Each structure stands twice: as C-alpha cells, then as structure tokens.
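Below you will find the structure I want to go over with you.
Every protein chain except one is present and positioned as in the full complex.
The block that comes next holds chain A.
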Amino acid sequence: MVYSLPEEVLEHVFSFITLDKDRNAVSLVCKSWYEIERWCRRRIFVGNCYAVSPSIMTRRFPEVRSVELKGKPHFADFNLVPEGWGGFACPWISEMSRAYPWLEEIRLKRMVVTDESLELISTSFKNFKVLVLSSCEGFSTDGLAAIAANCRNLRKLDLRESEVMDLSGHWLSHFPNTCTSLESLNIACLGSEVSFSALERLVGRSPNLKILRLNRAVPLEKLSTLLCRAPQLVELGTGAYSSGIRSDVYSSLSKAFLGCKELKGLSGFWDVDPSYLLAFYSVCSRLTSLNLSYATIRSPDITKVISQCPNLQRLWVLDHVEDSGLNAVALSCKDLRELRVFPSDPYIADANVTLTEQGLVSVSEGCPKLQSVLYFCRQMSNSALITIARNRPNLICFRLCVIEPRAPDYLTLEPLDVGFGAIVEHCKELRRLSLSGLLTDRVFEYIGRHAKRLEMLSIAFAGNSDLGLHHVLSGCDGLRKLEIRDCPFGDKALLANVAKLETMRSLWMSSCAVSYGACKFLSQKMPMLNVEVIDENGSLDSRFDSCPVEKLYIYRTVAGPRSDMPGYIRTIDRDRVNTIS
C-alpha cells in the first residue's frame, strides 16, 4: 500500500520540528521528505565554517532566514591560534547576499568580519533583523554605521566581546529617526564614547527595547536618564559604575531602578564604587541573572548584594567573592543554575583572596539546581571534588581551572585523578568538562569509562602517555570537540582511533608529541578530514616525518581543503607524499 500526505501537510508538520538533529533525521527518511524538508528549513547552524562551503549550503537549502556560523577554534580565545589563521566571514556573506534576499538573522562567532561585509549585509537583506557578532574582529565603527543606517527593521545588534576598531562614537547617530524596532543592543565591548544624545534618542524611540548593554564610557550620572526612558528593560548592562560621592546621582539612580519593574538581569559594573551598589536594591529580589565579573569590589559588599537576590539563576563573579560570599550564595540562592568565578589576578601565584575549593563545595551543597560551573581557584583536593560530585549529580557543565599547571591535591599531594573520576562517574549527563591540576593517564581511564554523554573536553598539562588519549577517543561515545595543549600525547592513540575523528567536529592539539608523519598517514587514510598543521617557525617544507608538529587542527569536512590559509598552515594533502601550500 502506497500513500503519501500532500506536500503542504508535510511541510506544516515539519514546521514544528526545530532541532537540527531532528530535521536531519527527517531528511533521511526518503527522497520526497528530503526535498520537502530542504525547501522549508529556515535556520542553519554551521559549527565549523570550514566543514561545508557557502554554496553547498545555499544549494541545498534555498529558503533560509537565519544562519549561525562559528570560525576559529575555541583556543583562539586564549591567544593560541596565530593571527591570520582564518575564519573569514566574507565568502559566506557574499554567497548569502546572492542567494538569500529574505535573510533575517546572522550570528557569527570567532570570525573575521570586514566593514565591506557589514555594508553588504546592510544593503542585501531587506528584512534584516538580527546581527550577533560574538568574539569577532576585523571591522570598525564604520561598518556599524552602515548597519545602523540601512537596516530598517533591525531588532538586535549584539557585539558581544568583539574587537572593534573604534574610529568614532558617531556611528550610533546613523540610526534614522524612523527606526523604532530595536529590541536588543549590546555595545559593551566598544572602547570609546558613543554620542550620548544619539543613544538617548534611540532608546527613547524604541518601545520594544528589552536588552541594553552599555559600554564603560557611559558615565553613571547618565544612567538614570536612560533608565527613565526605558523602564521596560529586562536586561541592563551598566557603564562605569562610579561617580565620586554624589547623593543626587545616587537618589536619581535608585529612583530610576525603582521604575524598572521588568528588570531581571544586570551586568557591566566597571570601576565599581561600592557606595552605589545598593542603588539597584529594589530590583534584587527579581534578579535572575547577575554579572559582577568586572566588578572589583570586595567580599562584604558582594555578599550584601547577593543575599538580596533569592531568585538568582545565573551568577558571574570575581574571586573577590571569596568562600564567605559563596556561603551566602549557598544560603540565599536556592534557584542557582549557573556559577562562574573568574580570577581577579590570574598571573600571581598567591592572590590576596580567600577563595578555595570550599566555596564551590558549599554552593554544590546548598544549590540543588546547579548544573553549570566555571571555577578558577588556587587549590583543589580530591575529597572536595568527590563531595561536589556526590552533591550535584545533575551537573551538565564542569570547568575547573586550578591556576598553577599540574598542581596536585593540596592535602595529599596526589594527582586529582580520583576527584575528576568521581565527577564523571556521578554526573551522568555531563556534556562539557575542562580539566586542570596534576593528572595522570588514570583520569582519562575514568573519563573513557563513564563520560558517555560528554560532548566537549578541554585538557591541559595532563597525562603521561598515549594511553590517556586512547581512553578518551575510544570511550567517549558522544565526543564532538576535543582540545588539548601541552600533553605528552603522540601518534599511537590518534592512529588507533582514526575512525573516531570523523564522528567529531574537531580536534585541536598544540605542544603535544604528534609527528608530521602521523599527520600525513592520517590524511591519507581519512579523505573526509582536513588535517591542518600549524608551524609558525615557517619551516614546514623541511619537516621530516619524525618531527613533532607544533599545532594540529583536524576537522571533518565536505568542502575539501581550504584555500584561505596563511603560509604557516598546511593542509596535509593526501594524494601526495610531499605537501605543497
């Protein structure tokens, strides 16, 4: 019996299927489902911009409204990826401007974007609504001016932590008076002043503005003016948060905060003056998200604020919070889902803060919904990690950074293998893990055995031998991204697990012991992988097979080797014995 539903019906059904995973499964059912699905897919996410080419994307999916792309490897955030590596948005934007006239949203992360591309975006898509540039670089405020001037229906402009060449603050004035559609504006990363009057007018004529993140140059005295214009704000990032001792500023600020009945999230707080902290006292009870990670204030002041926020779900803070502040979190913030504690002085071995493993243990005890942790500290013990694991088996993301590389358990002087082993054993839903401290191959044995849902793993200064890497590659069934630096992992584990590499998005290895010959072999064996070797000393031509490679980036792709690499990167060409650029 053969039957089929009409195309329109199938399309309508498919419109309820939003996850990429599910959409991909739908397209595999049969040819007609593949066809129908590809015409009605509206959102595309490309986790590695080199895994596929722009034309492959536009050819298969002709009616896309939203595209998200990621470029450089994660370790680029920490200066490990040399300049000029790649991640250029230009070819994508050119192709999309040709193929997707109705494109509404572009989200880019760790990519190089030029002013020309921004201008092209602003003129190519009549209904453009959302632009998010996360940790991007290569553009200036001139490009922003084009976006402001030409995107009539712009709803969201988010420059999250991008590196912008700040030529002038006047770009903001390019938003026409007719533009009233703005819902979200994040300019926190901009260095210089924007024209305040233009900002004030823009905020005043945007009744739907829900998210506003200012840059440091917006002075505190002016904040209340903006708040009075936008009492409907849900998330606010302040500018500089100090102003000398001025009671008039304080009172107008607290009055303005009183008027913001919808405010749920706060961030910013550069140059914090503690005497202004409780100007937002009235919103504390409603706050679900608080980012004090740029606020260099001390423990008693932080504790005072935190104790007023019983509904906090996300807290980002500096290690000034100390164990005492985290005890307050454990007592007051029973709804906490995500905690990030950043180091105030990362390059000093003995910082002047009493933040130890105890703070994290307290939070793990007191906050039953805690699922995501990023924690920088200077000492850790296996017993603390075991306690945390037992307290919080619902952890999904656990990133621990003990600041001194290879630091052992400070109580027993043993490696932290058993502690991290407990984490992966108890937290069965763990998706992301970052290791630190003194670790042997043992910890990787535990990870391979237990961390079946793990998708992303970051390793540094750990392990003894290839056995460690082998445990991970052979055991972690769900692994998608693996990044490794300064570990004694060589060829054996890689060559014994070649098939695994095609099931992952990418593998980064720097300052390890992988040889050039192994890279060549890998590339020959696996045509669907790009094996890229980075050598900044510029001597790739004279490499012997036994030479260790400096940095290695392996990723699966259907687009073949890329052609935009600088001279110090080579894709190992599987068809030849000698590589050429």
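Simple rule for what comes next: contacts are C-beta pairs under 8 Å (C-beta built on N, C-alpha and C of every residue); 3 or more make two chains touch, one makes a residue touch a chain; residues count from 1.
Please note the rule applied: contacts and distances are computed from a predicted model.
Peer 1: Name the absent chain by its UniProt protein name; which of "Dynactin subunit 6", "Auxin-responsive protein", "Proteasome subunit alpha type" or "Sodium/hydrogen exchanger" is it?
Peer 2: When "Dynactin subunit 6", "Auxin-responsive protein", "Proteasome subunit alpha type" or "Sodium/hydrogen exchanger" are compared with UniProt, the left-out chain turns out to be "Auxin-responsive protein".
Peer 1: Taking the full complex into account, find the residue in A:Phe14, A:Phe342, A:Phe398 or A:Tyr446 that is in contact with the omitted chain.
Peer 2: Touching the chain that is not displayed is residue A:Phe342.
Peer 1: One chain is left out of this view; which of A:Glu7, A:Asp20 or A:Glu404 touches it in the full complex?
Peer 2: Going through A:Glu7, A:Asp20 or A:Glu404 one by one, A:Glu404 is the residue touching the chain not shown.
Peer 1: Of the residues listed, A:Phe139, A:Phe175 or A:Tyr294, which one is in contact with the missing chain?
Peer 2: The single option touching the absent chain is A:Tyr294.
Peer 1: With the full complex in mind, choose from A:Ala217, A:Leu258 or A:Leu331 the residue touching the hidden chain.
Peer 2: Among A:Ala217, A:Leu258 or A:Leu331, only A:Ala217 touches the chain that is not shown.
Peer 1: Which one touches the absent chain: A:Trp92, A:Tyr250, A:Phe420 or A:Phe461?
Peer 2: Once the missing chain is taken into account, the touching residue is A:Phe461.
Peer 1: For chain A, which residues reach the chain that was dropped from this view?
Peer 2: Where chain A meets the chain not shown: residues 75, 77-80, 82-84, 135, 161, 163, 165-166, 189, 191-193, 216-217, 240, 244-246, 270-271, 293-294, 296, 342-344, 346-350, 376, 401, 403-408, 413-415, 434, 438, 440-442, 448-449, 458, 460-461, 464-467, 470, 474-475, 485-486, 488, 490, 492-493, 496, 510-513, 515, 536-538, 546, 548, 550, 566-568.
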